[in-house]
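Every protein chain of the complex appears in place save one, which is left out.
On to subunit A.
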């Protein structure tokens, strides 16, 4: 079940159009369900969570890069992220 839906949303379109979500919904669902209080998840909520996670990854990566020292060396390193975690309230 989930596999098929994941394919569809992950963008294995015949047209090859722009994908909506890159992350596998089945895996996202597994993580969400590991939370004991959660009974069931609407498909839209699943898609949005996956999309939000993507945005989060992008944001974390760019934020850490910009604020870290890796940008001179053109590499994002662990210390950049550690800095972000320590200094940014959001993260």
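Rule of thumb we're sticking to: a contact is a pair of C-beta atoms (placed from the backbone, for glycine too) under 8 Å apart; a residue touches a chain by one contact, two chains touch by 3 or more; residues count from 1.
In the analysis below, contacts and distances are computed from a predicted model.
S.K.: Looking at UniProt, which of "Gem-associated protein 7", "DNA polymerase epsilon subunit 3", "Coatomer subunit zeta" or "Histidine-containing phosphotransfer protein" names the chain that isn't shown?
M.R.: "DNA polymerase epsilon subunit 3"
S.K.: For subunit A, which positions touch the chain that isn't shown here?
M.R.: With respect to the unshown chain, the touching residues of subunit A are 9, 20-24, 27-28, 30-32, 34-35, 37-42, 44-45, 47-49, 51-62, 64-65, 70-71, 74-78, 80-82, 89-91.
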